[in-house]
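Note that one protein chain of the assembly has been removed; the remaining protein chains are unaltered in position.
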Amino acid sequence: MRYSRIVRIIMRFFLLILASTMSIVSFLGGYSALAILSDDDNIDLDYDYDGDFFDVNDTSLRFKIDFKFKNAGYFDLEDLEVEFKVIVRYYHKDYYVPGESFRRDILVYEAEEDFGDVESGLTLRDNIKIERKVVMGNVTDILLNVDTNPPGDEPIAEFIAKDIIITGKYSLNLIEFRVEIDSYSIKAFDKEDWY
Amino acid sequence: MIFQEFERNPVWQFIADLMGFILMIFKPIVYPIGQVMVLWIDFLLRFFPSENITIYFVIFFIIVIAGIIVNCKWPGEKYFRVYTEETAPGEAEKKHKSMFHLKRKESLKDAAKDDEVSEDDDEVSEEDNEVSEEDNEVSEDDEPKLQ
Partner (left out) sequence: MSLIKEKVKKSMEHAAIKNMIRGAIFAIIYIFVTIIIPYITFSWVMNLEVEGIDLELYEEQYAQILFYILAFGLLISATAFFAYSSPSQSIRRGVFSLIQIILNCFYLWSYKFSGALEIQITIVKLGIIEVNLQQLILTYMGIYFLTVILKTYDLIDFIINRDKIKFERGQ
């Protein structure tokens, strides 16, 4: 066999390994995504609310969002970051036009959390806490000016998580994903729930 | 932050870890090359028509038909080699005992035995002359059949 053929065989073997690696990584990445997303139990979100949000003197306020992420795939989920904002949506009385009200969104909290890497075969359990000291906006103004008879079937006040962005990398950093959720209702105050 | 472990398929996990190791070594080499490749491919891709698929079908058929014509006309397959005095490029002149060579390996082995073969040269050449004379007589008879 010619010397050049031997060199060729070695190069082909080397390339075969590389190409096979990429194919297997692509396959396992897709399979892992399917394994994670196909089971409802793998991603879980729950929240807990204590205290009176609209009482500015209530320091026992605690809004806790518990989440669970089970990395049922075969690769590490790297650089997991979550950012979101929480707004209070309510109908503010219009004092210029009696009997009318207009909708307002008040930003009360924004956060950017970095959860680092979630190794394969591990379940991440963590929470985000919103306490009185981090609440933004004038909650007293909301309490005083809220229209308790909003138009339509709208709730009196509603906590909404907005601009939720979840980013991360998977499949050995070869795939970057970004999930953007425009808005997600966390808690709504109807007439029965209101003061 | 709490991490809990759970069980998964160990075979797939081993394969994933192995792939991770291989990529960890080669990715720093291969990824920058890919970035450079992309530059010239981006440039050349502008010259490809992006609205009319017919052109691609036409090129497809042209290449296939050209392939059929060229590779039928010159198939390049090895065929039975008539005994000649030809030598392989770069190899020593060799003589063959039989007229038809069905195996390449035998011919290469023969090349290694130059000394032994050269002693039989005279005998073989005489036989060949007789055979070639007979062939000439046969071919003259067969010519009308070939036509």
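The letters A and B name the chains in turn, as written, and every chain counts its residues from 1.
As a convention for this text, a contact is a pair of C-beta atoms (placed from the backbone, for glycine too) under 8 Å apart; a residue touches a chain by one contact, two chains touch by 3 or more.
Note that this is a predicted model, so its numbers are computed, not measured.
Undergrad: Given the full complex, what residues of chain B touch the hidden partner chain?
TA: 23, 27, 29-38, 41-42, 44-45, 48, 50, 53, 56-57, 59-61, 63-64, 66-68, 70-72, 74-82, 88-90, 100-101, 104, 135-136, 138-139, 142, 145-146
Undergrad: Just the residue numbers, please: which parts of chain A touch the chain that's not shown?
TA: These residues of chain A touch the chain that is not shown: 2, 4-5, 7-8, 11-12, 14-15, 18-19, 22, 26, 37, 40, 164, 171, 173-182, 184.
We take it that only the chains that are shown with their structure count from here on.
Undergrad: Using the touch definition from the top, list the residues of chain B that touch chain A in their complex.
TA: Those residues of chain B that touch chain A are 1-8, 12-13, 15-16, 19-20, 22-24, 26-27, 30.
Undergrad: Going by the contact rule set out above, which residues of chain A touch chain B in the complex?
TA: Those residues of chain A that touch chain B are 17-18, 21-22, 24-25, 28, 70, 72, 74-75, 115, 118-126, 172, 174.
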